[in-house]
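The complex is shown incomplete by one protein chain, all other protein chains being positioned as in the whole.
So, subunit A:
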């Protein structure tokens, strides 16, 4: 029986708070670019950009990062770290403050690959990480700057994030393995 740990209202609130925290931390939205990590991070990134647009009346560029097929419910014994490629990026990241957005922060390997992909494009002024869920079990020294909700989890559990753009609703659920 899946357990809903973040419902639609709570997800909206989390994204709203993250948006305000981004403004607080960056002293505004100048030189900000947002990169969403596929699949669901892309939609979360757009929602944050929409919120910034509403508040500040400024269009913050949004791009997508594509991760090669990678699932967090199979063991990674081999040396198969995810690979990240850049999509829909018609702006430069050089000198910009990059906000990476992903749905779940787990081992940190996706984020490391995403940072490498961003660095390959140019030298950003800074990279910050925003995640909807931090479930722990990091394998790399990576932490998020903006966290929607910390969900301490067992590695046998699966965290499922649904977003209304492609799923039937907004929710974060824990599925027992």
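Following the convention adopted for this analysis, contacts are C-beta pairs under 8 Å (C-beta built on N, C-alpha and C of every residue); 3 or more make two chains touch, one makes a residue touch a chain; residues count from 1.
One rule holds in what follows: contacts and distances are computed from a predicted model.
Colleague: Just to verify: the chain that's not displayed, which of "Carbamoyl phosphate synthase small chain", "Cytochrome c-type biogenesis protein", "FAD-binding molybdopterin dehydrogenase" or "Serine/threonine-protein kinase RsbW" does UniProt list as its protein name?
Modeller: Matching the unshown chain against "Carbamoyl phosphate synthase small chain", "Cytochrome c-type biogenesis protein", "FAD-binding molybdopterin dehydrogenase" or "Serine/threonine-protein kinase RsbW" yields "Carbamoyl phosphate synthase small chain".
Colleague: Which candidate, A:12, A:39, A:126 or A:155, sits in contact with the chain we can't see?
Modeller: A:12
Colleague: List every residue of subunit A that touches the chain not included in the displayed model.
Modeller: Against the missing chain, subunit A presents residues 9-10, 12-14, 16-17, 19-21, 23-24, 27-28, 51, 54-56, 147.
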